[in-house]
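Working notes, structure below.
For this view, one protein chain was removed and the others were kept in their places.
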Amino acid sequence: MAKSKFEYVKHFETEDRCLPNCWIVIRIDGKAFHRFTDVHHYMKPNDDRGLSLMTKAAQCVLEEFKDVVMAYGQSDEYSFIFKKNTKMFNRRASKLMTNLVSQFSSSFVFYWPRFFNKQPLQYPPVFDGRVVLYPSDKNLKDYLSWRQADCHINNLYNTCFWKLVQEKGLSPAQSQERLKGTLSSDKNELLFSDFGLNYNSLPELYRKGSVLIRMKETDAEQRGDRELHNGMRTSSVSFESPSDPSSKLPRIATLHSDIIGEKFWREHPEILDG
Amino acid sequence: MAKSKFEYVKHFETEDRCLPNCWIVIRIDGKAFHRFTDVHHYMKPNDDRGLSLMTKAAQCVLEEFKDVVMAYGQSDEYSFIFKKNTKMFNRRASKLMTNLVSQFSSSFVFYWPRFFNKQPLQYPPVFDGRVVLYPSDKNLKDYLSWRQADCHINNLYNTCFWKLVQEKGLSPAQSQERLKGTLSSDKNELLFSDFGLNYNSLPELYRKGSVLIRMKETDAEQRGDRELHNGMRTSSVSFESPSDPSSKLPRIATLHSDIIGEKFWREHPEILDG
Amino acid sequence: MAKSKFEYVKHFETEDRCLPNCWIVIRIDGKAFHRFTDVHHYMKPNDDRGLSLMTKAAQCVLEEFKDVVMAYGQSDEYSFIFKKNTKMFNRRASKLMTNLVSQFSSSFVFYWPRFFNKQPLQYPPVFDGRVVLYPSDKNLKDYLSWRQADCHINNLYNTCFWKLVQEKGLSPAQSQERLKGTLSSDKNELLFSDFGLNYNSLPELYRKGSVLIRMKETDAEQRGDRELHNGMRTSSVSFESPSDPSSKLPRIATLHSDIIGEKFWREHPEILDG
Partner (left out) sequence: MAKSKFEYVKHFETEDRCLPNCWIVIRIDGKAFHRFTDVHHYMKPNDDRGLSLMTKAAQCVLEEFKDVVMAYGQSDEYSFIFKKNTKMFNRRASKLMTNLVSQFSSSFVFYWPRFFNKQPLQYPPVFDGRVVLYPSDKNLKDYLSWRQADCHINNLYNTCFWKLVQEKGLSPAQSQERLKGTLSSDKNELLFSDFGLNYNSLPELYRKGSVLIRMKETDAEQRGDRELHNGMRTSSVSFESPSDPSSKLPRIATLHSDIIGEKFWREHPEILDG
């Protein structure tokens, strides 16, 4: 059992340190979630339980990995942003992505019953992950804008698609055919004229996705985000749990804000500035 | 919402294809499992429930990822071997490791109640993962030997350590001090003379760890591994579930064999030969 | 001048160690050599001076880098094979490829006058380089076969092309048109019937390229490669310089052998076996 004569195999591991002074983004995506949502009877086009569970799993990631300064999620994906100069795991890409995807996956299963009550989880879901580096603040903001624009485009399409199926009785194929080649303006018009729905009146959660940041509650108060105190989840900001009102420690806040424009970044300069 | 102007950010992703014609090994390790086993009252030095749950999670990986030809696990780690010429995920390291670590993590939580019954899981556990490439069969076998030798060395030490603590009433520090500088032969002697324990009589599960391979049940029968039919888990081979006796399809078998010597590889040439 | 406050920039360098136990191949290619050969009035389709200079530069590489066990060259390219377990530059890809390409480039310029006499070099030529890893002997031999098959295919085409241009007076465009869609057999037939040329009678240097290996002169003698002693470059083997006849040290031999078949590898087992 001379372990030492086998230890040379350790040298086959390669270093995969992320370039310093870059934003490290880890995006987690559900694998085969079309099937997963079917099997688990998700509401279409948006299932509040499913979206809340995704956000809960993301909150677990932020609680465990203190160098994650922000997360953005929509549909079956979540992106996590590490602070630019993080030294976590010596910036090794493998360590970073596997730890996050593991925390996310096990949290998703762990908290399933809290959101889906009596409906049992049928099988263990799988998420994949990837690491992408962005050298500049602009690159990072453009990445997040890309994901939020994707959220909007998909949600507008899906809202139309499911209205046609659920309320007009079209088959999925017919619905798809009806929407082929339509512009955003066409879809907005369709929703308004055929279904009396103003797209912009839909919850921001559906249209904008979810933004997790670390925020001092007092800051939220000063900015007038007072609705968080009446205990209801609102579109502007919510915290995971009630806190000591005198606490000055940052807590994880969930927003459904626009992050494409500059307003968000002006209001939260600490995200990029560290 | 011109998504297209943000899409340039996709080009920041880098390719991480694994070199062709190499064995791809993915090792998954429990993070902070010392604390995890304490919180969940694992038996020391070995907890059958915990080891079985690890193996169950590994079996889920083999069921979902058909190109995994073998797995080896011990303590809080599991290594997965892909067939040499796998084309899965175009051999992208990130995809391979995140999918496996996610499947493993969510399966671990999903199947927790089956193994720990009424004792609830306290928090979502985390596993990390890494990819290592081995060009030759010898390198791969030496890697597996390294892990199995590690299993043996740790188990021998832990068996002594906990005997001293549990049966002699030594404190952990005293126990550690007692074992300092001892050789394997010293530890075997200690177990025998002070505790009447022949180390080699301990279950192979503890001494050798667990080997998962795909095996036709009929092959196992022909080799005399018949004990699997009485439904109890034995040291030689067990299958996950009862099967159609006429089935010729390979199923996942769990062995606790020595994989350092050549015997195992002679008996299972299909693992390396594809 | 506090150098220390800038030294953090060293941490932006990344490690690029080649996977252990793989064949490291470095291929060097002439950049814009079509123009280079025109400017320097190379004979078409093959210029003995140019080919000899390439081989001279490659010999310099083998003399300086003792872990290179073999080189194969044709046209404006040369491939260098490091011994499988080389520790040179700690196997760092950047170091290996830049050192080799630099040695090759400066040697090419340095020895230009020896091969082109009074015809001066007009400008500094450029070569690029790349590193490729091959895990198995078969992969390595297939790589070399690929390059030698490329040599054959190009040389057969070029021989026809230039015969048509130089002896039949076709324009390059007409010559290209004439050869479009022809098979190897067609080209062999064209050379024989139109130009009375048996392709296989052309020098092996042109048809097979050049193979550099380290060989004890006495071995060459024993194998009957005696023509090297009459001082003329032959197709079978030549050494760079006269040597002490009693020397047992390996010297760099230049062959123009077939390396696609097994014969070469049977005769030179030491290349792969180290």
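For clarity, chains are labelled A, B and C in written order, and residue numbers in each chain start from 1.
Keep in mind that, in the parts below, a residue touches a chain if its C-beta (ideal position, glycine included) is under 8 Å from a C-beta of that chain, and two chains touch if they have at least 3 such contacts.
Since the structure is predicted, the reported quantities are computational estimates derived from the model, not experimental observations.
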| item | value |
| --- | --- |
| Chains in view that touch the one left out, judged over the entire complex | A, B, C |
| Selected from C:F127, C:F161 or C:Y206 as touching the chain missing from the view | C:F127 |
| Residue of C:V101, C:C160, C:V237 or C:I252 touching the missing chain in the full complex | C:V101 |
| Those residues of subunit A which, in the complete complex, touch the missing chain | 19-22, 133-136, 139 |
| Subunit C residues touching the omitted chain (full complex) | 1-3, 6-10, 12-13, 28, 31, 60, 64, 93-95, 97-99, 101-111, 121, 123-134, 139, 142-143, 145-146, 149-150, 152-153, 184, 260 |
| Missing-partner contacts on subunit B, residue numbers | 11-12, 14-15, 17, 19-21 |
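We adopt the following convention: only the chains that are shown with their structure count from here on.
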| item | value |
| --- | --- |
| Where subunit A and subunit B are represented by their mean Cα positions, the distance between them in whole Å | 32 |
| For subunit A, residues contacting two or more additional chains | 12 |
